[in-house]
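Removed: one protein chain of the complex. Kept in place: all other protein chains.
Per-chain numbering from 1; labels A and B assigned in written order.
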Amino acid sequence: MIRKLSLALPALVLVLALAAGAALAGTTRNQADPGVTETSILLGTTSPLSGSASAYASVARGANAYFEYVNSKGGVLGRKITNTIVDDAYNPAQTVQATRKLVEQDKVFAIFNALGTEHNEATREYLNAQKVPQLFAASGATKFGSEAAKYPYTIGFQPSYQAEGWVLGKYLARTQGAAKVAVIFQNDDYGKDLLNGLKKGIQRSKVRIVAAEPYEVTASDVQAQVAKLKASGANTFAVFATPKFAIQSYVYASRLNWKPKLTLANAVSSASNIMQLASEGGQNKVVNGSVSIVFLKDPTDPKWRNDAAMKLYRQVMSKFAPGANPNDVYHVYGMASAWTAVEALKKAGKNLTRAGLVKVVDAMNFSSNPFLLPGISLKTGPSDHFPIEQMLLQRWQKGSWKSFGGIWGYRAA
Amino acid sequence: MQQVVAGLASGSIYASLALALVLIHRATGVINFAQGEMATLSTYIAWSLTTNHGWNYWPAFAVTLVLSFVGGVGIHQGIIRPNEKGSVLRVVIVTIGLLILINGLIVMIWSGEVRAIQSPFPTRTVEIGGVAISIQDIGTIGVVLATVVVLWLLFQYTKIGLAMRAAAVNPAEARLVGVRVTWMLSLGWGLAAVLGAISGMLAAPSLFLDPNLMAALLIYAFAAAVLGGIDSPVGAVVGGLILGVGLNLLGTYVDFVGADLRLPGALLVILVVLLVKPSGLFGHREVKRV
Partner (left out) sequence: MSAASRRFAPLAAFLALAVVVLVLPSFVSAFRAQQFAYVAIYLVAIIGLNILTGYTGQISLGHGAFMAIGGYTTAILMADHGVKDIWTIPVAALVTGVVGFLFGIPALRLSGLYLALATFAIAVSMPAVIKRFEGFTGGGGGINLFGLPELTASLTPVEVLGQDLVFNDWLYYLCWTIALFGYVIAWLFLGGRTGLALRAVRDSETAAQSSGVSLPRYKTLAFGVSAAYAGVAGSLFAIATTFVNPDTFPVALSILLLVGVVVGGLGSLVGLIAGAIFIQFLPIWSQEVSKSPGAPSVVSGLILIALMFVLPMGVAGLVARLKSLTKR
């Protein structure tokens, strides 16, 4: 009978042994907060390394390249930064498990730059309850910045999608008279926040939204939606979609002989390489004159060729992320975020604690970030957890973006 | 009308992938979950040849088809055949493993970025009676129909086609009359891989190439194949076209359904069809033996 028993449970016993081994290994002793020693800082990131959203894995890769560069220069006040990336396959349930692993097993000092709206939302309560900073959530959902009073340990990074939609709406209201707008948007918080921002921006103006069509992120194409939007008779086309569907939207509009007077793009999918694909070698006229907001330096834009920060960006990428495509703007996003984290850690000083770091990010005031457009500053307050609230408008002309007008600011209500 | 034309174009792409599923089902009796990823991989090879190595479209197209064929045969011989004994589910799991593996490979080699692939057809649009039809769509439909005709000729009029059918329908007796059954089944896998490659290369110019290109389409292809009858090539094509048009009409004219519920809606309609005709529109009813 004993024999039978051991036969029935070999797998369990094996796993038991593995688990026990893993539990004994890797315990760090520290009188201060977890994840910090005299010589090291441990951070953790959840990112979609596999699955349908793996294009966004570049964000974490760009960030880690920058951390390694900083380490090669001696680290932050003598501490080297290690940022552990855990794959969540873009599934919030896995984000929760991965985050608990980072906090409870790896004992990270803070969660940094975790990617995705629902994914940060799923762990926000937990991280605040554990008093672990949820630093620079890589999402433009408004809630990560506006609910600072309730979630002091959570802070966003990029301009909120609502702010972006609002700026585009204001631009329409000021310059386009009685424009009729047709919107294609992704059927989730990202698409809906952009749409709501646009609605707020055009309030009390003659601009009207005449049609809005959602699509599912799992869909194969958006042909039917674009055909429906064309039939609405709109003269302005707002594309609030992720890169693949944005490109499709432009291309289908052109193939259907729809000639909207103006198109609006959103920041997630307006990098030059994406617009170039959409313009089909300059044939697609729908893309011409397209307007979008921008806050990052675009690595494919020739005007940054001699820019010191973008030169550094290329060096860091080739040295610490060999094989990655440096033209991918998501790497710049990651690096901009990592730069901000490094500066915040410097400010938090030699006696680094979680509470101390939160105090620093509660009162950030950096007049610039080398990877963001000149003139954009990073400012926060105890009730304002939106680091970036400024952006510029840009227009797609003759195969590249040209920014125009001054800096737009937005205060979330 | 615009929606019907758009539907026919996407429907023909579902049809070609559905055809690949049907071929494999006839050869091996399983649904190949990796069919979509195999097609995506083929398309990336074509993209790499034209964009990175400066090849012209048609040579790249031909080489991709040959490579896909070899790959399909190789997959059958290398990892499907050794797993064919025992439960059908074993092969199903192998194809799921293959799906995960190929998807990861594509991301590793080419990253998750979106790419544009050359189209063999001009991207211009002609307007007929107020309906804009892109020449690319016409070309897509044409290629798919031509493929079906070629397949039909292959199966009806060539010795090898006959042998393949025999091997699929009754392997034991086919072996007795001298058909090399295993190789015929491998041939089926090879042909399916070629069909997948064609559908990938047709889809990519208008859907744009990313690692999930065909995974999204696989659900539609599966539905089309089942609607038409999983063992009927004609059924797969008809099923694909009906599904393409039906999806668009459902999304446009039935208000409650809208764009977000059109896939669930279409699946529901297919289920109802299956309840009336449990073996699909063109399928044969299985003869049950005790």
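Heads up, the rule we're going with is that contacts are C-beta pairs under 8 Å (C-beta built on N, C-alpha and C of every residue); 3 or more make two chains touch, one makes a residue touch a chain.
This one's a predicted model, so the numbers in the text were calculated from it and none came from an experiment.
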item	value
Candidate in contact with the missing chain, chosen from B:Gly86, B:Gly130 or B:Gly178	B:Gly86
Per the touch definition above, residue among B:Pro59, B:Gly97 or B:Pro122 touching the missing chain	B:Gly97
Which of A:Leu42, A:Ile85, A:Leu168 or A:Ala238 contacts the chain that the document leaves out	A:Ile85
Option touching the unshown chain, where B:Val4, B:Val63 or B:Leu105 are the choices	B:Leu105
Sole contact to the chain not displayed, among A:Lys101, A:Lys200 or A:Arg314	A:Lys101
Where the missing chain touches chain B, by residue	25, 31, 33, 79, 82-83, 85-87, 89-90, 92-94, 96-109, 111-112, 219, 222-223, 226, 230, 260-261, 263-264, 267-268, 270-271, 274-275, 278-280, 286, 288-290
Touch residues of chain A, complete complex, unshown partner	1, 3-5, 7-12, 15-16, 19-20, 22-23, 49-51, 54, 57-58, 61, 85-87, 89-94, 96-97, 100-101, 104-105, 118, 121-122, 124-126, 129, 187-189, 216, 218
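Here, only the chains that are shown with their structure count from here on.
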item	value
Chain A residues within the chain B interface of the complex	50, 52-58, 187, 213-216, 218-221, 223-225, 227-228, 231, 243-244, 247-248, 251-252, 254-257, 273-274, 277, 280, 283, 324-325, 328
Partner chain A, residues of chain B touching it in the complex	2-3, 6-7, 9-10, 103-104, 107, 111-116, 123, 125, 127, 132, 134, 136, 203, 206-208, 210-212, 215-217, 220, 247-248, 251-252, 258-260, 262-263
